[in-house]
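Note that one protein chain of the assembly has been removed; the remaining protein chains are unaltered in position.
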Amino acid sequence: MANFVVWVVWLAAGLACLGSGVAVVSFTNPFFSALALIANLGSLAVLYLLLAAEFVAAAQVLVYAGAVMVMFLFVIAYLGGQADAPWAGGPTWQRWAAVIAAGALLLEIVMVIGFKAGGRLSDEADITEAFGSPAQLGRLFLTDHLLAFEITSFVLLIAAIGGVILGAHSRRADQVKEVEALQRAQEAARV
Amino acid sequence: MRGPDVTWYLAVAGVLFATGSLGVLLRRSPLIVLLSLEIMLNGANLALIAFARQQGDAEGQIFALAVMAVAASEVVVGLGLIVALARRNVALDVDKLTTLRG
Partner (left out) sequence: MVAPAWICLLAPLAGALAITLLGRRISRRLAGLLSTGSVAVAFAAALLSFLAALGRDPDDREATSTAWTWLSAGDLEIGLSILVDPLSLVMMLVVTGVGALIVAYSIGYMHDDPEERRFFAYMALFVFSMLTLVLAGNFLILLVGWGLVGLASYLLIGFHHERTSAVAAAKKAFIMNAVGDAAFVLAFFLLIVETGTLDYAGVFGRADELSGTVATLVALGLLGGAVAKSAQIPLHTWLPDAMEGPTPVSALIHAATMVTAGVYLVARMHPLFEAAPSVQDLTAILGAVTLLFAGLVALVQTDIKRVIAYSTMSQIGYMFVAVGIGAYGNGMFHLMTHAFFKALLFLAAGIVIHALLGEQDMRQMGGLRRLLPRTWVFMLVGALALAGMPPLSGFFSKDAIIASSLAAGGGLGYFLFAAGLAGALLTGIYTFRLIFIVFGGEPSPSVRERLHTEHGEGPVSMTATVAVLGVLAVVGGAVQIAGIWHPFADFLDPIVALEREHLALVEPSVTEDWVTSALAVGLGLAGIGIAWRLYGAGRREVAAPRAVRHALEHKLYFDELYNGLFYWPASGIARAFRSLVEGPLIGGSVTGVSSGARGLGRGVGHAQTGYLRTYALAIAAGVAVLALVFVSVR
């Protein structure tokens, strides 16, 4: 019985995932694409739960769907009409080449999973209750993967600084423009 | 494990990845390209988590968390770039942004 429920949940989440993925790529309006992405993230969280990765699922919802997507939506709201750009465009050969490339990637993944891995993928490890728990992940982060942890925080800091710099008003340019405008006005007044 | 076997999850991950790459290669709006990029990253994350479950090793989840953090950083910078472009009235069309032409 439990197995059946799991299968149903899996199917639903999986189809939602794939569907929203296609939707993100195909909508013209970026706003709808963003919403589709949120749906994608949600379904992925469900799949993570099925894979006994509770903490990651929670993080996904909080960080990805909660913070990153909100940022996206802010920007889309700010840019508004400017973001509408039609599909495709560019040289035709590129379109076909893109499809072929993506298809090749997919094919390879399938081949690896199907043929190369053999039957080994069916061997599943037994896991305990503690698997994927915050305690275990926390311990791993602070002992075996401390370097990755610290570097990741560093990367986030750099991204934040980069964001500030990119978004800052170039006050000097504005001031220069103001001064020039003032000068022109004065000249006109003198004449 | 109850429910589908790791292979199914991997299949989903693979299709997600391929879809995302299609989006990156075929869309003209930088915003949509960024969104497609997120799809690709999520596909990779799913694969990682699936393998973590299969191996019984939580390191895959650690990796996935790191990927998430990095993806967030990359989105910040990418969006910052797009906003800066928009403020200078540059067309948000990937085919027109060719200043780095060699």
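Letters A and B mark the chains as written, and numbering starts fresh at 1 in each.
The rule is simple: a contact is a pair of C-beta atoms (placed from the backbone, for glycine too) under 8 Å apart; a residue touches a chain by one contact, two chains touch by 3 or more.
Values in this document were obtained by computation on a predicted structure and should not be read as measured data.
Novice: From the list A:V22, A:A98 or A:A159, which touches the chain that is not on show?
Specialist: Reading the full complex, the residue touching the unseen chain is A:A98.
Novice: Out of B:S21, B:Q54 or B:S73, which touches the unshown chain?
Specialist: Counting the whole complex, the residue in contact with the absent chain is B:S21.
Novice: Tell me, which residues in chain B touch the chain that this view leaves out?
Specialist: The list for chain B reads 21, 24-26, 28, 33, 94-95, 97-102.
Novice: Footprint of the hidden chain on chain A, which residues?
Specialist: 90, 94, 97-98, 101-102, 104-105, 108, 111-112, 116
The rule is short, and it goes like this: only the chains that are shown with their structure count from here on.
Novice: Give, as an integer number of Å, the spacing between the C-alpha centres of chain B and chain A.
Specialist: Using C-alpha averages as centres, the distance is 5 Å.
Novice: Give the list of chain B residues in touch with chain A in this complex.
Specialist: It comes out as residues 1-23, 25-29, 31-32, 34-36, 38-39, 42, 45-46, 49-50, 52-59, 61-62, 64-66, 68-77, 79-84, 86, 92-93, 95.
Novice: Under the stated contact criterion, what part of chain A meets chain B in this complex?
Specialist: 2-3, 6-7, 9-10, 14, 17-18, 21-22, 24-25, 30, 33-34, 37, 40-41, 44, 47-48, 50-53, 55-56, 59-60, 63-64, 67-68, 71-72, 75-76, 78-79, 82-90, 94-95, 98-99, 101-103, 105-106, 109-110, 113-114, 121-127, 131-132, 136-137, 140-141, 144-145, 148-149, 152-153, 155-156, 158-160, 162-163, 165-167
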